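Removed: one protein chain of the complex. Kept in place: all other protein chains.
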Amino acid sequence: MDFPHPEYAIIPGQRKNDHCGVVGFAGKSNVSLYLYYSLRALQHRGQESAGIAVFNNKIVVTRGMGLVNEVFSVDSLKKLNSNIGIGHVRYSTAGSSTINNAQPFLIHGSMGDMAIGHNGEISNAQDLKEFLEAQGISFNTESDSEVIIRLLSYNISRIGNIIEGIKKTMSMLIGSYSLVLMINNRLFAIRDPYAIRPLIFGEADGIYGVASESVAFDALNGKIIRDLNPGEILEITENGPISYGNTTEKHTAHCMFEYVYFARADSIIDGKSVYEVRKELGKTLARESPVDADIVVPVPDSGRTHALGYAEESGIPFVEGLMKNRYVDRTFIIPDQMGRIQEIQLKLNPVKEVINNKRIVLVDDSIVRGNTMKKIVNLLKASGAREVHVRIGSPPIVAPCYLGIDMKTRSEFIASGKSIEEIRKIINADSLAYISIDGLIKAIGFPKEDLCLGCLTGIYPVKIKGEKFRDQHSLDSF
Amino acid sequence: MDFPHPEYAIIPGQRKNDHCGVVGFAGKSNVSLYLYYSLRALQHRGQESAGIAVFNNKIVVTRGMGLVNEVFSVDSLKKLNSNIGIGHVRYSTAGSSTINNAQPFLIHGSMGDMAIGHNGEISNAQDLKEFLEAQGISFNTESDSEVIIRLLSYNISRIGNIIEGIKKTMSMLIGSYSLVLMINNRLFAIRDPYAIRPLIFGEADGIYGVASESVAFDALNGKIIRDLNPGEILEITENGPISYGNTTEKHTAHCMFEYVYFARADSIIDGKSVYEVRKELGKTLARESPVDADIVVPVPDSGRTHALGYAEESGIPFVEGLMKNRYVDRTFIIPDQMGRIQEIQLKLNPVKEVINNKRIVLVDDSIVRGNTMKKIVNLLKASGAREVHVRIGSPPIVAPCYLGIDMKTRSEFIASGKSIEEIRKIINADSLAYISIDGLIKAIGFPKEDLCLGCLTGIYPVKIKGEKFRDQHSLDSF
Amino acid sequence: MDFPHPEYAIIPGQRKNDHCGVVGFAGKSNVSLYLYYSLRALQHRGQESAGIAVFNNKIVVTRGMGLVNEVFSVDSLKKLNSNIGIGHVRYSTAGSSTINNAQPFLIHGSMGDMAIGHNGEISNAQDLKEFLEAQGISFNTESDSEVIIRLLSYNISRIGNIIEGIKKTMSMLIGSYSLVLMINNRLFAIRDPYAIRPLIFGEADGIYGVASESVAFDALNGKIIRDLNPGEILEITENGPISYGNTTEKHTAHCMFEYVYFARADSIIDGKSVYEVRKELGKTLARESPVDADIVVPVPDSGRTHALGYAEESGIPFVEGLMKNRYVDRTFIIPDQMGRIQEIQLKLNPVKEVINNKRIVLVDDSIVRGNTMKKIVNLLKASGAREVHVRIGSPPIVAPCYLGIDMKTRSEFIASGKSIEEIRKIINADSLAYISIDGLIKAIGFPKEDLCLGCLTGIYPVKIKGEKFRDQHSLDSF
Partner (left out) sequence: MDFPHPEYAIIPGQRKNDHCGVVGFAGKSNVSLYLYYSLRALQHRGQESAGIAVFNNKIVVTRGMGLVNEVFSVDSLKKLNSNIGIGHVRYSTAGSSTINNAQPFLIHGSMGDMAIGHNGEISNAQDLKEFLEAQGISFNTESDSEVIIRLLSYNISRIGNIIEGIKKTMSMLIGSYSLVLMINNRLFAIRDPYAIRPLIFGEADGIYGVASESVAFDALNGKIIRDLNPGEILEITENGPISYGNTTEKHTAHCMFEYVYFARADSIIDGKSVYEVRKELGKTLARESPVDADIVVPVPDSGRTHALGYAEESGIPFVEGLMKNRYVDRTFIIPDQMGRIQEIQLKLNPVKEVINNKRIVLVDDSIVRGNTMKKIVNLLKASGAREVHVRIGSPPIVAPCYLGIDMKTRSEFIASGKSIEEIRKIINADSLAYISIDGLIKAIGFPKEDLCLGCLTGIYPVKIKGEKFRDQHSLDSF
């Protein structure tokens, strides 16, 4: 599955900062290129906008629409000379694609300048916004990230202490948040108490930093030191980290979807190699749902690692039977007149010679709405495939995500209220199998209680209005 | 004198919204083109940025850098279909030329959406900002216009009543402000208690509106109804105006510089024709400071009306002895290598045939730093003028403006601490005369007490730290 | 009358390079800023595109759409370091507004690199194009300027000598042409045998150059040396000019419209001051067509000098009764919905106080289609004028221009086939008078035989298919 992915259900007009990537660095020399290169390594987490905030007497933010290398030129980077800074890449959800929503956000208050970059989603953002408005505070956007920064400003101003203000704010926020925060020339990294989104601390050339994924440090030829703890507040200085403690919830709620699809395969999150998780998912799938077939074909690029695992475990040859056009990833247009040409044919082209008359195991990481999978199955059959057996490296998605993945509307999930057989008919496959929830859990390697499986089970780790939740949210443990 | 004018003293880094133009319209049909055309008629009040806010379920702001017709295309105007809206053009002061400072400003608070366009300058903006920050409120810019809108939001939220919130805000603001304010789908126009900047109410095609100057209604083929009263809050509805009263200060403090230079000659402000004021200034100058000369030459275009008055009163022929290059108004560059070429020669070219061997009365509206005038005098002499007698249609500017004209630094005024004879020598004129303050007052036609003459006298109508003030600021009269 | 002027008749699809400005400089140091500043001084001759060609081992052309200062940045000028170069500004005629038509044009042929900038119009361009095509030569545009440069390349290649190739080319061209031509690192200026368009040689800081008008040298603080002779080929080197002779036609055919409207008032063309010509036109008009009135009002800015002459001669006071909005010159849009608002009101605003109840002499330089004049008369009357007497500083335009002014269609001229009284009724004036042809000729000061009066008389100095011509075209005199 590839983002931007047309299969995802989107609530029109919603303005959340779901998928994003964050970085922050502090050192004894200029960090601007460390921010830049680490953001490029996280580009897969957001392609809509990019931004960097640095401190030079005051905090200065540069942000723009587009990829990191489109927003920042060599010249603009030269102007960002600073020993401390944060960066952000943002994913575009419907209706929110404007420069006003690009991060980092910057405000000025009694504490001076404050800038924030946020990855995650705040479930009680509307309640918190109304609370602040009643105090006479006004907002510029409808972003939940602005709620975080205005609330931080409010609490720090009222309490008169930065760390206590942050803790107070964390006690009020419900949801997922990996934050990079600058208050004047100080840099903080904050991870929510359930550690839902990734955030990792590392070092390169003696410069310390945090990033959403470990690949940011690979790109810098640096090394990772450790993941942030659940609920941890970590200040990053040129001399190293200062931890202001963390919460001690009984269980975390790591998002399983980071492993299945969203993170880069070469990342290591909370100690688990994403590549190995995906390969193990493929192997498990081969054991759980074997099939008599001639070749294993991945949906490129999202299903490749799972497919390699399936091929290895099953002994069926792995074949790149679908070629991807590298140049049609972005902004694709299909005028009405051309209805006969299907978008999928411009993105994926079957290699007829190798699929002709073959029984195919087609492997992908997940199915959300099912439209694309149906088109791919039909494309393979039209190109001569004898049978197409679909194998999916995650269980059926049946419930919305409220914690940072852009899957919002229950009614649009193909698996919502349908049997596997019903889905199979819709996508026109000869057979269909998903990995089991237990198989998924074992492949990732965390106890079931430490994962967020909300989109698979409808049971959430935090309170969501109208949804079941697993346990009580608290920050008493500070 | 022409804006953008290099002679003005500018405080580096200062971010005030000094010279600006505002409009607002409410009607039974779409007002977007009324906003657009009236803004174009006010383009002389600000060429840096332009913006329009309209209401369609929520307030939507479109703004950009550049002239009104550069910011808005036919297509973008079509999208602004609404029965109510406000507009703003902004002048660029040093260091503030970014899209973040473009107006209207838009915020969301407990009252819903609120957008503002501001012409003027708040003298106690820093005090008010610190007050709000202490309440936990944070800011996005350093603009005094943002202080107004966040203060309005604070007071309206706390008091729970829009009109009372506005009145409370006015009682806290010190300075000049002509405001257009939208709160959801309601439109308000507000003028400060001293009526320092212009603001006029009118109508076109049954649509009611306000604008900084009467020419906005001329452009719409409409008619002016009346100027806003000092301290008046006027709501504008599709059925006409509703006044929520005004203050009753003993005296107003109309800015004399609007008449002398800033407003368009074809505007009528507070009942006075700017053209006739300027012509009378020229006549008065001719009576006060006659000279034996062959021709009267204006500095185009700023001194033309004054020069016509001088010529008419003196009987000396009026000659267009300086030709202006219409295309070098904006963004002019002079690389170092080209030091020999003077900017002034690219803007103004003497018509040698008509000035050769002539005794010239050179008329302009004002002198601020004096650099340009010196260059013009030398240019005329190098082109064969026998004598150059400079006559200025306003008294010497000796003190900063804190109320909305971009003249900030006492030390940069050529007239500051110098005698007329000393100035004459600097600008290399054969004689030099300014109009007297009494002459100016009579030509404008208001009692001395109803004008702001701060830049001429150093005595201000409102309290400014470190400056003399004329009387006590109060809003008791509400 | 102001360009871009909506009154001009335009042949749809026609692609001529009518109104343009050209410059060329050669010196011992970098000439790029001399090209830049002189082009800015000629900006009134063309606002659509601008371009500069310089020689650095090869000829490099930089050109773009827009004003000179929009096309060239400080950085781009720095890259144009060269001791020799030419420049061009181009006026937009219908259908030709693309970068492909921007000049200088550059080609490579047997003589090396060749670049050209052209002001004028070739009457036999189509015949010459067909001749060249028959030789196997192909074209990139439909511009008559490309015909000139391909013909030059053809003749120079065939003859094997640059000067002889140029002379051969001139003997084949019929029409108006002021050319700047670079062949590798040599610079030539060429004027057609009738000297229809202006071209003047001068110097600044020891650098020699040519330009369409003398104001280019004023802007450079330089001086003019002499106009090019009719049919002259002038090479410009860093050591000064080399003339390769000129033709000796019995008569020139200077375009009268350069004096009346097109050139800048501060230019001197073929020894005549444009300002003084225009003032004399106004005086002549006052003598020929006096009227009992209260004030003389110019159509700004085109009629101002003529109006000053009229006022001086008649003794009627000169009043600026129409204010021009400086910011609506370019790209003005009038959506249908706003039919009630007339474009003219956004460009010109009457100063009601000074025209109310007055008998007005309204002076402009020319009338082409008459639409604008009718609107202005009605605007003045709606603003209270008692009488409006229109006086025009040129005779009625009744025939097309084929030699470089964008007036092409006989049927669109208001004066075509109508009596003065009929025109008066159409434009709703109380009286109407044009200057006589004899009055025009005397005011300009050349013998009738040395002027092109084609648009006034229908008799042309060169052969035009279907039109009368005055004498035989020849280049025997070389």
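Note that the chains take the letters A, B and C in the order they are written out, and that residue 1 is the start of every chain.
We adopt the following convention: contacts are C-beta pairs under 8 Å (C-beta built on N, C-alpha and C of every residue); 3 or more make two chains touch, one makes a residue touch a chain.
Note that the coordinates shown come from a computational prediction; the quantities given were computed from them, not determined experimentally.
Student: Considering the full assembly, with which of the depicted chains is the omitted chain in contact?
Tutor: For the complete complex, the undisplayed chain touches A, C.
Student: Sort through A:44, A:150, A:168 or A:424 and give me the one touching the missing partner chain.
Tutor: Answering carefully, the residue with contact to the hidden chain is A:44.
Student: Just to verify: which one of A:240, A:317 or A:447 makes contact with the chain not shown?
Tutor: With A:240, A:317 or A:447 as choices, the missing chain is touched by A:317.
Student: For the chain that's not shown, point to the residue among C:37, C:154 or C:262 touching it.
Tutor: C:154
Student: For a quick check of understanding: of A:130, A:266, A:292 or A:449, which residue touches the chain that isn't displayed?
Tutor: A:266
Student: Pick out which of A:182, A:215 or A:360 touches the chain that's been left out of the picture.
Tutor: A:215
Student: On chain A, where is the contact patch with the chain that was removed from view?
Tutor: Residues of chain A in touch with the missing chain: 30, 33, 37, 40-41, 43-44, 47, 67-69, 73-74, 77-78, 205, 215, 218-221, 264-266, 268, 273, 275-276, 279, 301, 304-305, 308, 312, 317-320, 323, 325-333, 335, 337-338, 340-342, 345-346, 349-354.
Student: Which residues does chain C use to touch the chain missing from this display?
Tutor: On the side of chain C, residues 106-110, 114, 130, 133-140, 142, 149-150, 153-155, 157-158 touch the unshown chain.
Operating definition for what follows: only the chains that are shown with their structure count from here on.
Student: Think of each chain as a node with edges to the chains it touches; is that a line, ring, star, complete or other?
Tutor: Topology of touching chains reads as a line.
Student: Please decide if copies chain A and chain B contact each other with the same set of residue positions, more than half shared, or with different positions, and reply same or different.
Tutor: Counting which numbers both chains contribute, over half are shared, so the two copies meet through the same residues.
Student: In whole angstrom, what separates the CA-based centres of chain B and chain C?
Tutor: Centre-to-centre distance between chain B and chain C: 37 Å.
Student: What is the distance, in whole Å, between the centres of chain A and chain B, each centre taken as the mean of its C-alpha atoms?
Tutor: The separation of the two C-alpha centroids amounts to 50 Å.
Student: If you look at chain B, which of its residues touch at least two other chains?
Tutor: none
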